[in-house]
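One protein chain is absent from this view; the other protein chains keep their places.
What follows is subunit A.
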Amino acid sequence: MTESAVKPTSPVQAPPVVVARGLTKIYDTGGSQVHALAGVDVEFHRGAFTAIMGPSGSGKSTLMHCLAGLDVPTSGTVHLGRTQITGMRDGDLTLLRRDRIGFIFQSFNLLPMLTAEQNILLPSQIAKRKVDQARFDHIIDVVGLRDRLDHLPTKLSGGQQQRVAVARALLNAPEVVYADEPTGNLDSRSGAEVLAFLRDSAKDLNQTIVMVTHDPVAASYADRVVFLRDGSLVDEVHAPTAEVVSERLLKLEA
C-alpha cells in the first residue's frame, strides 16, 4: 500500500517531463513550523494525465505550486525537462511559465475585460509568439467555442469559461499543463465535458497534464492517481475508477 517512489512499471513508457526529488516546504506560522511537504519524490511522463489527490491540508496544492514554479520549496529539486527550475530567479521563472507551462485554475481563470479569443491568445501575446492557426482552429473546434470567441467571460457559462481556460493552456503545446481543481466550480455535466477534453488531449496531442483534485470522479479520468497525506506521497493507482479512488481516499482520511 505504501509505495513511496514511483516505479517504472507505469504503462506509459515515455521519459519523465517533470521530476521532483526530495521536495520539502516548511511554513513558519508564528513559532510553530508546518511541514506542507515532507520530502516528495515524483515523476510525470510525457503524454500522461496524472491526478494528485489527498485530503484537505495534505499539501497537494503546495506540491503543484512548487512543481509549476509558482512557489519555492524549502529544499529539494524540480526539473522540467532538462531545466532545473528550483533556484531560478523570478524573471527566469516568469519566462519558464510563459513559454513551457500551461495553467488551469478552479475559478477566476479569465480576465474579465478580454473576450474568449483574447483570453486564449493572451499568453502568446505576452510572449510575442506566433500562433499556430491550425492548432488554434483544432482546439477551438474540439472544445466547441467557435461561436463564443467574441464573448466576454461574463456572457459565458461556467463550463464554457473553463473550456476557454483549457484551450488557452493547450494552445502553445506546453511541456506540462497544471490544472488546479478545474471542475471544482462546475456542475457534473460541464465537469465531465472538461475532463473528457483533458483526457482526450493527453492522448491525442500527447499532452502531459497534472491535475489537483479532491473529486474521485474527476480523478477517474486520469491515467494515474497519486495520493498525498501530510505532505508525503503515500499511494498510487493506475487506470483508476471512481470507486477505487474513493476507497483509497477514505482509508487515507481514516
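Keep in mind that, in the parts below, a residue touches a chain if its C-beta (ideal position, glycine included) is under 8 Å from a C-beta of that chain, and two chains touch if they have at least 3 such contacts; residues count from 1.
In the analysis below, contacts and distances are computed from a predicted model.
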item	value
Listed names "ABC transporter permease", "Fe-S-cluster-containing dehydrogenase component", "TonB-linked outer membrane protein, SusC/RagA family" or "DNA-directed RNA polymerase sigma-70 factor", with the criterion being the UniProt name of the chain not displayed	"ABC transporter permease"
Residue of A:109, A:190 or A:220 in touch with the missing chain, whole complex considered	A:109
Residue among A:127, A:196 or A:250 that touches the chain left out of view	A:127
Given A:98, A:138 or A:199, the one touching the chain that is not displayed	A:98
Footprint left on subunit A by the chain that the document does not show	61, 65, 68, 70-71, 90-91, 94-95, 97-99, 103, 105, 108-109, 111-114, 122-123, 125-128, 154, 180
